[in-house]
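A protein chain is absent from this complex, but the other protein chains hold their places.
For clarity, chains are labelled A and B in written order, and residue numbers in each chain start from 1.
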Amino acid sequence: MSIAGEILANAIPGSIALVYPALGELVSERAGVINLGTEGAMLAGALGGIATSIGTGNVWLGVVVAVLCGAATGSVHATAVVLRRANQLASGLVVWFLALGVTSVLGASDNGQVVSLLGAVAVPGLSSIPVVGPVLFDQNLLVYLGYVLVPATWWFIHYTRGGLVLRATGERPAVVFAGGHKPLRVRFLAVCAGSAIAGLGGAQLALGIVGNWSNGMTNGYGFVAVAVVIFARWNPFGVLLGSYVFGVALAISSVVQAHGIATNQYLLDALPYCVTVVVLVAVSSVGRSNAPESQRDALSETS
Amino acid sequence: MTSERLVLTRSRAWDVARSAHRAVSWTRVGIVAGAYVLCLVAFAAFAAWRGANPLTLIPTMLQSSLLEPSALAQTLLRAVPIGFAALAVAVPARAGLVNVGGEGQLIIGAVAGAGVGIAVGAHVPGVVGVLLTVTAGTLAGGLWAAISGMLKVAFGAAESVTTLLMNFIANDIMLFLIYQPWKDPNGSGQPQSRPLAASIRLQPLLGTGVTLAVVLLVVVTVGLWFVIRRTGWGFALRVVGGNPMAAMRNGLPTRRLSLSAMTVGGALAGLGGVLNLIGVEGQLRPDLTATFGYVGFLACFLGRNDPIRVALAAILFSAIALSGNGMQISEGLDGSIVNVLLGAIVLTMLTVGRRTKEALT
Partner (left out) sequence: MSAPNDSRAEPHDTPALEVRDLVKTFGPVRANDGISFTVMPGEVHALLGENGAGKSTLVKSLYGVHRPDSGEILRDGKVQHLDSPSVARRSGIGMVFQDMRLIPALSVWENIALHLESTSGVLRPRQLRALIAETSERYGLATHPLRKVEHLSIGEWQRVELVKVLLGGLRLLILDEPTSVLTPQEVAGLFAMVRRLTAEGVAVIIITHKLREVRQIADRVTVLRGGRTVLMNASPHALTDAELITAMVGEPVETLQRAVTPPVTGAHALVRLNGVSVRRPDGDWGLRDLDLEIRPGEILGVAGLAGSGQNELADLLVGADGIADGEVVVDGEAVALPDPVRMRRAGIVGVAPDPVRQFVVPGMTVAEHTALWNSAGMFAFDVRHADADLRRRDAMAELRVVASSRRMDRLSGGNIQRALLTLALTSDARVVVASYPTRGLDVLTTERTRTLLRRLSEAGAAVVLISEDLDELLALSDRVAVLAVGRLAGILPGGTADRNTIGELMTGVEAA
C-alpha cells in the first residue's frame, strides 16, 4: 500500500474516536447547549474504560462504564448550564478542568498499565471487498457502532418526535414551552446523552487505540469536536466527514514516523489542529451558518 | 393621564424593589457562603477518600501557599502568568470576545522571549536584554491572538474555538523547538531549551523573593482598570461588546476595535508568559505553563471581567495551585488535585452566581 493509502486507512480508528464526541456535541448543540466539557466527558470515559478493564478484565464492561462516566460528567455541565443558567463556555471549561483533576488523581494508580485492545472483527463478506473492505470492515466493534450511530442520530433528529422537540428546543425554547413541552428537561437530557456518547469516544481512544492511561490523554479531541460540529453544519453525516479529515491529519504523523521519514513529530502533531482551524475558517466564511438559533451567540458569551 | 402615571409608578416601584433587594440580601449571602463551604467540604471528602487527612489538609494548603514568607512569594510569582492570562481574557471580553487562548499566548510569549533572550544572551547590557526579551514576548503573544482576531473579523470564525485550538498548536511549536533546534546540549537528554543568561533573569527585589514582574502585574492591572473605565477606547469596547450593531450604527470601527481588544489581550498573556520565563523558569520546558492559561480564564470569570477583581482572583488561584505542592509532599496526593478544587470553586460560583438571560417561557 502506498503511504497515502496507508494514511487514509489508518485514519479510521482515530476518526471514530472523534465521531463520538462530535456526535455528542451535535446532540447537545441541537438542544441549544454548547458543551466544551465534552473533552472532560471523553477523559472520564477513557479512564473509566481503562480502570474497569484493568479491574475486571472485561473490556466490554469498561465500555459500559465509559458511557456512564461520560453521562455523569455531562450531568455536571447540564446542572450548571440548564438548571442554573451558568455561562456555557465557562461551565464547559470548568467541567473539563474538574475531569482533568479527578481523572489525574484517580488514574494515578493506573498510569502505565497496559490493557489488551478491543480486537478487530472482520465483517464477513464486506471485509473482502478489495481495497476498502479491510480498511472499513476489519475494525473493532466500537468502530462499527460509530458507523451505525451516524445515520441513527440523523434519523432520530429528523424523523422522531423526540428529535423534533430536540431541534425546536435548540431553536426557540420559549416556543417549545408554549407547545406544552419541557425545554429544560430536553436540554438536560441532551447534554447528558451527548456526554455519554462522548464517553464512548474516550473508550474508543483508550481501549480501541492507545491501550493505556495517561493524564489528559484526550489531547483536545473534545474541543476539536466543537469545531467539527460547526464544519458539519450540525448534520451527523458532516460530522463523519469532518472527523475523517481530522483522522487523516492525525494519521499522517504516525504513518510518516513508521516509515522512518525524517520529520519533526511535534510539527506533525500540530497538523490536525491547523487543519481544523483552516477548515473552520473556510466553513465560517461561506456565510450563513446553520447554527441552532438559541445558541448562535453562545460562542461569544462573555458573562 | 392614567397610563402615563402608571408607567412612572411602575418604574419607580421597580427601582425601590431592586434597591431593597440589594440591601436585604442576607438569605442570598447565606446561600452563597453555604455553597462555598459545601464546595470545600466536598473537596476535603474527595481528598480524604484518596488518603489525605481532611483535618490537616487545609492547614497544609495554607502553609504551602500563604503562611510562610517564601511560600507567599511563590504564590505572588505564580500569580504573574495566571494574572496576565486572566487580564488577557478580561480585555477581549469587554468587546464581547471570548479568549480561551491564554494558554497558547503564554507559551508563545515565553517562546519568543526565549528566542530573543538566547540570541542576545549576555551580548547586551542586562536592562536592554530584559527589555528586548519582554518586548518580543509581548508582541508575539499579541500577534498570536491577533490571528484568531483576524479570523473572527474577516471570516466570522468563532474566536472561542480558534483560540482554544491554537493552544495546542502553540504547545506543539514549543515542543518542536525544545526537542530540536533549541535543545539544551547540557540538559542530560531532557527536552528543554538552553537557559537564559543570568543578566536577563529578573532578580528578587530587596530580598523579598518577589521580582519586578509582580510589581508590573499590579501596575498593569490598575492601568487597565483606568483605561477600560476612563478612556474612549474602553467606552467603545463596551459598546462593541454590548451591541455590535449599535456600535456600527454609531460609526464605531467595530472590526478594528475587536481586533485591538484581542491583540491587547494576547499581548498581556504574552507578557505574562515571558515574565514567567525570565522571572521563574529561566528556560523552556514541556508543561511550562501547566494550564495557567486556563486557570486564568477561570480567574477572569471569578473576577467578572473587572481588572482588579480579576487580579485578586488570580492570586487566589495561584495560592490554590501552589497548595498542590504541599498536598503532594505531606499528604501524598497527586498534585493535580488542585485542579479539582479550582474547578469546584468556579463551578460553585457559576451555579450560585449571575445567570444568563435567555427566556425559556
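In the analysis below, a residue touches a chain if its C-beta (ideal position, glycine included) is under 8 Å from a C-beta of that chain, and two chains touch if they have at least 3 such contacts.
Please read all numbers here as calculations on a predicted model, not as lab measurements.
Asks: Looking at the full complex, which residue from B:Ser25, B:Gln203 or B:Asn250 touches the chain that isn't shown here?
Replies: B:Asn250
Asks: Decide which residue listed in B:Gly30, B:Gly223 or B:Gly242 touches the omitted chain of the complex.
Replies: Going through B:Gly30, B:Gly223 or B:Gly242 one by one, B:Gly242 is the residue touching the chain not shown.
Asks: Can you say which of A:His77, A:Arg172 or A:Arg187 touches the chain missing from this structure?
Replies: A:Arg172
Asks: So that we can see where the missing chain sits, which residues of subunit B does it touch?
Replies: 1-4, 6-7, 10-11, 13-14, 16-17, 232, 235-236, 238-239, 242-243, 245-252, 361
Asks: For subunit A, which residues touch the unseen chain?
Replies: Residue positions of subunit A that touch the missing chain: 159-162, 164-165, 167-168, 171-172, 174-181, 287-288, 292-293.
Note that in this section only the chains that are shown with their structure count from here on.
Asks: Any idea how many Å lie between the Cα centroids of subunit A and subunit B?
Replies: 28
Asks: Name, in rising order, each residue of subunit B that touches subunit A in their complex.
Replies: 46, 50, 93-94, 96-98, 100, 151, 154-162, 164-169, 172-173, 175-176, 179-180, 241, 291, 294, 297-298, 301, 304-305, 333-334, 336-344, 346-347, 350-356, 358-361
Asks: Quick one: which bits of subunit A touch subunit B in the complex? Just the residue numbers, please.
Replies: 36, 76, 79-80, 84-91, 93-95, 97-98, 100-102, 104-106, 108, 173-174, 177, 183-184, 215, 219-220, 223-224, 226-227, 230, 264-267, 269-270, 273-274, 276-277, 280-281, 284-285, 294, 299-303
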